[in-house]
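For this view, one protein chain was removed and the others were kept in their places.
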Amino acid sequence: MSGVVGAVLQVIVIAVGSPLLVGVMRQVRARLEGRAGAGIAQPWRDLRKLMRKEAIAPHGTGWVFRAAPPLLAGTALVVAAVVPLVTTASPLDGVADLFAVTALLALGSVALALAALDTGTAFGGMGASREMTVLALVEPTILVSIFALSIRVGSTSLGSIVTATVEDPLSVISPVSVLAAVALAIVTIAETGRIPVDNPSTHLELTMIHEAMVLEYAGPDLALIEWASAMRLSVLLGLLASLFFPLGISGASTGALALLVSVIALVVKVTLMGALLAAGEVFMAKLRLFRVPELLAGSFLLALLAVAASFFLA
Amino acid sequence: MNLVGTLFVVALSGCAVAAVAAVLAPPRARLRLAGWCTAGAGAVGAAAGVAAVMADGMTSGVSAGAGQRWSAWLPELLPLAGVRLAIDPLGGVFIAVTGVVAVCAAIYGIGYCSHGLDGRAFQLVLPLFVAAMLVVPAAASVSTFLLAWELMAISSLLLVLAEHRRRAAVGRAGLWYAVMTHFGLVTILIGLVAFAAGAGGESFEQLRAAALSPAAKTVVFLATLAGFASKAGIVPLHVWLPRAHPEAPSHVSALMSAAMVNMGAYGIIRIGLDLLGGGPAWWWLLVLGLGAASALFGILQAVVASDLKRLLGYSTTENLGLVLVGVGAAGFFAASRLPVPAALALAAALLHVVNHAAFKTVLFLAAGSVLHATGTRDLDALGGLRTRLPYTTAAFAVGALCASALPPGNAFVSEWLLLQSLIHALPGSGVAGAVTMPLAVAVIALSAGLAVATFVKAFGVGFLARPRSAPAERARESPPAMLGAMALAVAGCAALALAPTLVVPALGRAVGVVFPGREVVSGELTLRLTGVAGMISPLLIAVTLVAAASIVLGLVRVSATRRARRAARLWDCGAGPISARMEYTATSFAEPLERVFDDVLAPESDVDVTPMKESAYLVERVRFHARVPDRIEHRLYDPLIAAVSAVGRGARALATGSVHRYLGYGFWALTAALIVLVVTW
Amino acid sequence: MRLWRKIVKTGRVAEPAPLRDPDAPRPGVAAELAGSVQIRHVDAGSCNGCEVEIASAFGPVYDAERYGARLVASPRHADALLVTGPVTRNMEMALRRTHDAVAEPRLVIALGDCARNCGVFVGAYGVAGAVSDVVPVDVEVPGCPPEPEVIVAALRGLTGR
């Protein structure tokens, strides 16, 4: 029972909290740049405003263009329900494992890329092409890191990996986990389109990846996309936290208080990681698109070394 | 004769009837009659295959060769050896796949062939091709197998050449195909004949029982592997595939790509795992390596291809590569005494065969529909088909989703299964396994990622946005027969994607032929691996995804204050309207990937500047030409062909036209042979 | 590390927010935006003086972003068009199209004297007219160029913060 409650809770926390996370990250960035910042609730204000605006159907676009935003948000919600963030006993845990989660996130990106191609604009095509390039190169790292993480547990089920770490927290301090964590962190940055892979606040179309795909969306469609991107970011950060630092996460049978503690732990962890990410971005410049493969090859190497280390140092 | 046998014979007779109808029926009725007969034969064949798989299920505990299986020996059908047939669950799977693909292709053909392909010869050969493909997995002796194999090769060659009068490229493609397929035949012939000679009999029963020396086994395996790999389009023997698939009529491409290439995988499983009974680990690492190389090379070529059917052809190389990764892993695990992952890997390979057949049928049929409507396969000239060919677009969308291995598509399930088998093998597979498996996982991951990019490109550039050329603008939806066939294939994809729990246990029985005595998966809604931890539920993923998307849409409905969606111009930066020439094309879409993998792909480009007459500084015209040649063809085959033609030119000196000289050659050759005989005897 | 030291040393450069001018023009639609105004800047023929001032309005010192205003990359994402300069003939159609590309509810801010009444370019060859001759203007910001404080005040009128 607590599993169901926990799953519902984590979906709600992610759905409500992810725009606030983006707000926190912008605020951190603003402060480091010496600005005052718009406040952490600003993304929610933006979303509320966008919901009040009209949707636009550009000439020549069709069902793909319209279906992409709800599909993107849908995949993010499903992933938020499946991934162990508040509880490891989500009733959906058996439905999808780590591979499926990765594939679901990719499905969201694909929907958006197709929508971008559907507009037929040069920027849309460019964004779609780059997004797919990054996606294709990210895939090996993710899967090999999953491999590395699953060796210890003998399963790719997220619930069992996290439970095993909860039971033996010190096992995280091993080369395998460290290497896999670094690899997955790089991948997370690439997947969520943060610096140094992509700059979420760029105005220059030629440097865009994600933004170039959504240039044609307005109103509620845009709101869905922004909300979904925020959810993807927080889910991925939450997943990283759960995989490598599952402190406070609830098990199968826990009371209401424990769930509350888990929720607070999740919020604290994700906020901290978000702040760290935002602070890191201040110190970095965006990489040239054709330097991105280097970064991803590096992360792939780390992931492979993580697998190797699990037999080197077993 | 039991149910399986009856159905199988009915299916073969159906093909025969179709062939007769194609010859005798009046031109107006010919297409329908032959088409429906072939489709019926395919359906019955599929039923026979399914029955063969299911019938065995009742006696799943009994080892191979149980009485339930249908077999037949027809000594009088052929001189010397007779025809020996037997259908076990493994063959049943391939028969079922061929049957279903044949149904779709035959129905499709009724609509597709009405322009120029309704001649007697073409309609006669098609059912024969189907029949040959039904017989190959049922063959139970070397001679029957080789005969069916050759019939399959010849008939498919004739089908590829169907349009040789219209395009010169067809002839070249046919030549490549003829050479490669016969090279394959020769190596299989050598391998199997050596095998039969060693075993002292040619029926598969005898071969299975034969005790060959390891060296002889290796020779047999390598020879047959080369032949089967060439049929399956495996690198470096894949060169015929991206040529023949685009040039063949589309439903023939579908048959070849979804059914015929599978026979290569079937052959490797049958000869290597079943008849030779496994073998040393290095055989299977070789198979795995070939598979991995094909998967990567195929998908890399597909991602940069701009010819729609060539792209699909390379994707076939990729998918068969993945199948071979599964087969190789299964053999390797069996050699390392890991029965659980071995069965899992083989089940994954078989599931991928089935899934690939389903989505590749959809994709080729849809590509044929595009070709039919626009007359071009060039993605750079397509686009905007979404409004003009709505059904074809929907079908291609389903196929592309399945092919890109994303949930809720079907290939996702088989790749998931494959990855699970690789991951769970680790603890016991020793050094070779520990080194190979992570790399194999990486290869599968990269090819899956590139497949996503490939099919986003194919669908997004080919069908969405606005038309890039006049033919695409004038496109009209295809006739109902073609749409019906596509719908059928789409339904197959959907069934496989949502209910793999029905299919995989059946495949488990086919796996039982090779690795007897264990179930691979269980569960109704959730695919639960037995023996190792791992489960997934494609159906529930799809349901929750739909539910989540509906909730989101509901939320938007409730909270949005302005309901109406305003139509507006595309944002063109305020400048003039965006023309179709400004759209991203397939080439530009693939450019970043081409640059990333430029060491592997070695793209060629040249800039051709024509200056004005008056001054070298004024330019009249600049032509930019870029292409990505098949590097293996370039590096391996071109020198080979050059060498062969050099030998040919040299040999011309021998032929002076003098009759005496020719007779003299014969005389000297005869005497030399006799001398050799005398000396060596 | 050097950058970090710099950040710590510099601290906050944003000036404390002045009191909001209650008389700042606030068109009816602005209430609907409720504290979030995304802005697309259109240079319809400006001398770039206004652009410099916009840049400083969104810079660290004045930090217009803290009031909920943000510059965006596409008019589709925007609620308000920030138009500078007299509308030249070449930009007339582009401005109309940009205005059309913005989803309702939408606002137009004419920034600077040139945008309000063509400034020194009145009647010049190549000038099609003031911004209000081309698209309906909701808010006007006077000045040549307007100071950042004035720009920020006008934006705060829209965001209501």
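All chains are identified by letter, namely A, B and C, in their written order; residue positions are counted from 1 within each chain.
Criterion: a contact is a pair of C-beta atoms (placed from the backbone, for glycine too) under 8 Å apart; a residue touches a chain by one contact, two chains touch by 3 or more.
Simple rule for what comes next: contacts and distances are computed from a predicted model.
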Checklist entry - For the complex's missing chain, which UniProt name, "Branched-chain amino acid ABC transporter permease", "Hydrogenase-4 component E", "Heme exporter protein B" or "(2Fe-2S)-binding protein"? => result "Hydrogenase-4 component E"
Next on the checklist: Among the chains you can see, which ones touch the chain that has been omitted?
Outcome noted: A, B
Next on the checklist: One chain isn't shown here. Among B:M54, B:A197 or B:V435, which residue touches it?
Outcome noted: B:V435
Next on the checklist: Touch as defined at the start, partner being the missing chain; which of A:P43, A:G124 or A:P293 qualifies?
Outcome noted: A:P293
Checklist entry - With respect to the chain omitted from the figure, which of A:V8, A:L272 or A:L301 is a touching residue? => result A:L301
Checklist entry - Where does chain A touch the missing chain, residue by residue? => result 170, 173-175, 178-179, 293-294, 296-298, 300-302, 304-305, 308-309, 311-314
Checklist entry - On chain B, what residues meet the omitted chain? => result 431-432, 434-435, 438-439, 596, 599
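We take it that only the chains that are shown with their structure count from here on.
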Checklist entry - Looking at which chains touch, is this a line, ring, star, complete or other? => result complete
Checklist outcome for this item: Whole-Å distance, C-alpha centre of chain A to that of chain C, is 34
Checklist outcome for this item: Expressed in whole Å, how far the mean CA point of chain A lies from that of chain B is 36
Checklist entry - Do you know which chain A residues sit against two or more other chains? => result 52-56, 215-216, 219
Item to check | In chain C, residues with contacts to at least two other chains | outcome: 74, 76, 101, 103-104
Next on the checklist: Looking at the complex, which residues from chain B come into contact with chain C?
Outcome noted: 562, 566, 568-569, 571-575
Item to check | Of chain A, residues touching chain B in the complex | outcome: 51-60, 62-64, 70-71, 73-75, 77-78, 81, 92, 94-97, 99-100, 103-104, 106-107, 110, 113-114, 117-122, 124-126, 128-130, 132-133, 135-140, 142-144, 147, 150-151, 153-157, 160, 215-216, 219-220, 223-224, 289-290, 293, 300, 304, 307-308, 311
Item to check | chain A partner contacts - residues on chain C that touch it in the complex | outcome: 3-4, 7, 10-14, 17, 32-38, 60, 63, 65-68, 70-74, 76-77, 79, 101-105
